[in-house]
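Complex shown without one protein chain; remaining protein chains in place.
Per-chain numbering from 1; labels A, B and C assigned in written order.
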Amino acid sequence: MTGRGRETMLHGKSLVVVGFVLAAWASSAIGQFPLAEEMSGQTVDAAHRADEQVLAPSPVPNATVESALFYLFGGALLVSAIGVCVCKSVVRMATWLFGALGAAAVLYFLMGATFLGAIQLIVYAGGTLILIIFGVMLTSKSPWVRFECRRIEFWAAGGVVGVLFCALITLLVGTDWPTPAVAPQPVTIAMFGEALLTTYLVPFEVASVLLLVVMIGAAYLARQERS
Amino acid sequence: MGTTVLQSGSDVLTDVEGSEQGDLRTEEMLVNMGPQHPATHGVLRVVLRTDGEMVLESVPHIGYLHRCAEKIGENLQPFQYIPYTDRMDYLAGMNNNQAFSIAIEKLVGIEVPLRAQFIRVIFAELNRIASHLVAFGTYGLDMGAFTPFLYAFREREMILDLFESTCGARLTYSYITIGGVHDDLPDRFLEVLDEFLDYFEPKIDEYNQLLSFNHIFVKRTANVGVISADDAVRWALTGPVLRASGVNWDLRKSTPYEIYDRFDFDIPIGLPGGREGVPRSVVVGDSWNRHIVKVWEMRQSCRIIRQAMAQITDGPHIAAKVKNVKLPDDEVYVEIENPRGQLGFYVRGDGSSIPARVKVRGPSFCNISVLNHVGKGCLLADIPAIVGSIDIVMGECDR
Amino acid sequence: MAPEEICIILTGEFGDGVVDTVLDACRPYAVVRVDGWSDIARFLRDDGRMRFNMLQCVTALDLLEDNKLAAVYDLFSVPVVGVGPCATLRQHFAIRVEVDRDAPHIPSVSGIWPAAEWHEREAYDMMGIVFDDHPNLTRILCPDDWEGYPLRKDYEFPLEYHGIPATTEHQLNSPRH
Partner (left out) sequence: MTRMSVPWRPGGKQVHRGPAALVAGIAKALYATFAPLVRAFPGPLLIGAIVAVIVGVWINYLVFEFVDDSLVASSTNLAGETGLLGGPLALGEVRAGLTTSGVPGSGILCYVLYPLQYGVVRDVVSMGGILGFISVIPLYTIWWERKVAGRIQSRTGPMRVGGWHGWSQSMADGIKLICKEDLCPASADRPLFKLAPYLAFVPAILAFFALPFGTYWVFRQVDVALVFILAMLGIEVIGVILAGWASNNKWSVYGAMREACQMVSYEIPMGMALLIPIMVVGSLSLTTVGDTQSEGWTSWIVFRSPFTFAAAVAYFVAALANCKRAPFDLPESESELVAGFHTEYSGFRWSLFFFGEYAAMFVVSGLCVILFLGAWYSPLPMSLADRWGLGDSVGARAIKGLLFAGPLWFVAKCVFLLYVQIWIRWTLPRIRIDQVLYACIQVLLPLMMVLLLGHTLYELFVPVHGFVWTVFNLVLSLIGAVFVLGMIFIATYGFWNRVGLVGSLGVETLPGS
């Protein structure tokens, strides 16, 4: 590594870090988050008051920036999804998956569903992805674990994907999407919580019971294999 | 490098080397806790066959510090060989010198003056304390507690200063030679030694509170690497490792050499859990007992030194004629109680002044051979705990 | 028990198995024939009067003048509470097994005392004494591909190992005896 090489590498590295931070800031800068100034006027009530006050979002100043970001992260989602399918090495596949999940989370942030974006990162990027990598790590020695599928499977998969893609395209082009006159009211956490426990209580409980059963099943299988 | 190909068709995970694995079992790994590893004190290499965190087999490989000390022994006169004995167990130089000197004196029949024997006892016990301090500090490091190491070395620094004031060296002393000691004590030595003992003895309880009885330390070492008394004897383990397994065998007490029969001190041996001052989960012969036996031995050594300082007499510090003494056509095998175990010297003379064969029986050589037997089924993090508690020095293991 | 009584018991038990007993030496020992050695060893460990349960050291000797190799076994009896009757013998005895140089085969005692496993590997590595049915008789101190047995009196120093030149002090090719 000659001196010259190191300097360029140095610039490369710092650029990558700044790029990451800028991308995150850009997604947060387009005003979906209520700016700090709006908050200053709000007086602090007694300690116990719940926070129902709907945070008035500042209207989107400039649609071009917002749509540019949407296409950027939508494209990133698409590319990493393709990366997941095409890639051979399993761990690289997992990294592409992380790219896809991250891009999806940013899209949620763009739409103002901040809670959903954060949960997506915690549950998917922080949870299932790690278990996938963990599973790969336990079952193979070197990182060069390859996953080669045979010829016919490749074509079969290609066919199915083609069919689904055409169906999607026709659906996309066919319907005329209603464009809402006024920007939909963003959902705050309090409304989110109430909806979960009032209107959608039954599906919420059913889902949690299902997860409970899955967890007990996993524990039982693990213990059985260990003994 | 072996790439593992996941055949999507078959549900079996086949490794490129073709080793068929039944079901989706975790991959067994051959891991090399190599010669350069922070947890192996010195250049010990342990090849571990592990399944995840569980260790199936731990085979120690030695020989990385082999300097053919025994071959050199066949070329040098005994008094020239003393500096080589320092370099064997480089943490207990005085004890090594004493072992070789007693062997030669017994072979040739030299009578060591009484004052020299007292000085030998004082310095041997001081070196035992210094060696146990190193063992205490590095064992804390193996368990992840960085601080006790610094305290142990601060106290050891004072002992090394005492050694330096007497024989000029801090590690390789060559002070105890054949027929006595190299030169007499400096005049204010006993006062400073008394001052050190008064400073040091309360420190041992402080160390115990800081590390030995620390709840996490106990959980990491109690019931880990248990060696039964029968195994300890069959594998010829000696020293604190043997005594931690409950065998009351210390050469200073059982077959007293030199003037050890004049002092009264007791031998700390491994205690089962539940006794006063012993945590509940402790078992006789586990790593915690091996650690605590060393700490209690430090206190006994202080007792011995105090009695030796009280009973020391005046007189010559070395026997008269020592150089180019003729070795009889005979053999001798002498063992003394080294901080790490029984260090034995087998010397065979053939009439000339150069020995025909010098064999060194290093305690670490035997103590580490039990690692495979003890290491089966323990966790990866327990290997440093076991190796640290056995406290090996590769100098005397490889010679 | 004094070494004399041990020798008497041994000669009583094994007769010609014990070649001779040297008692006036600094550390008395008995010389034993090779073929009877393994059952003498088992006798030394299991017999009630002997109870030598700890094999401390196996020293390999090179008796060049009468073309022999020897292995000296130093045995200790350590009182272990709870294992057999609590013997307070605390005795120390040694056995020497001599075998000629060109076929140095001694039966291994690692079955009787597991400690012997590493000592015998070192004796093999340094002196070239082959211990029969030893579980893993390989070199322990020298590298595995080392030729020759360093501690033998007639050992020629190799002048090169894997390209690394070896220099001996003032051109001494073999130790002066």
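Just so we're on the same page, a residue touches a chain if its C-beta (ideal position, glycine included) is under 8 Å from a C-beta of that chain, and two chains touch if they have at least 3 such contacts.
Because the structure is predicted, anything quoted here is derived from the model rather than measured.
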Practice problem: In the full assembly, spell out which visible chains the left-out chain is touching. | Solution: A, B
Exercise. May I ask which residue of B:L76, B:L114 or B:M158 touches the chain that does not appear here?
Key: B:M158
Self-check item: Which of A:L78, A:A118, A:L197 or A:L212 contacts the chain that the document leaves out
Solution: A:A118
Exercise. Since one chain isn't shown, list which residues of chain A touch it in the complete complex.
Key: 1-4, 6, 10, 13, 16-17, 20-21, 24-25, 28-31, 33-40, 44, 47-51, 55, 58-59, 61-62, 65, 89, 91-92, 95, 98, 102, 105, 114-115, 117-119, 121-122, 125-127, 129-131, 133-134, 137-138, 142-144, 188-190
Quiz prompt | Residues from chain B at the interface with the omitted partner, ascending | solution = 1, 29, 31-32, 37-39, 52-53, 140-147, 149-151, 154, 157-158, 161-162, 164-166, 186-189, 192, 195-196, 199, 210-211, 214, 216-217, 219-220, 379-384
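Rule of thumb we're sticking to: only the chains that are shown with their structure count from here on.
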Exercise. Please flag the chain sitting at the greatest distance from chain B, going by CA centroids.
Key: A
Quiz item: How far is the middle of chain A from the middle of chain C, if each middle is the mean of its Cα atoms, in Å?
Solution: 71
Self-check item: Inter-centroid spacing, chain B versus chain A (mean Cα positions, whole Å)
Solution: 58
Quiz prompt | Multi-chain contact sites of chain A, meaning residues that touch two or more partners | solution = none
Quiz item: How about chain C: which of its residues touch chain B in the complex?
Solution: 25-27, 29, 53-57, 59-62, 72, 74, 78-83, 90, 92, 94, 113-115, 117-118, 122, 126, 139-143, 150-151, 175-177
Quiz item: Mind pulling up the chain B residues that touch chain C in the complex?
Solution: 62-63, 66, 68, 70-71, 74-75, 106-107, 229-230, 233-236, 238, 242, 246-249, 254-255, 330-333, 335, 342, 344, 346, 348, 357, 359, 361, 365-366, 369, 373, 398-399
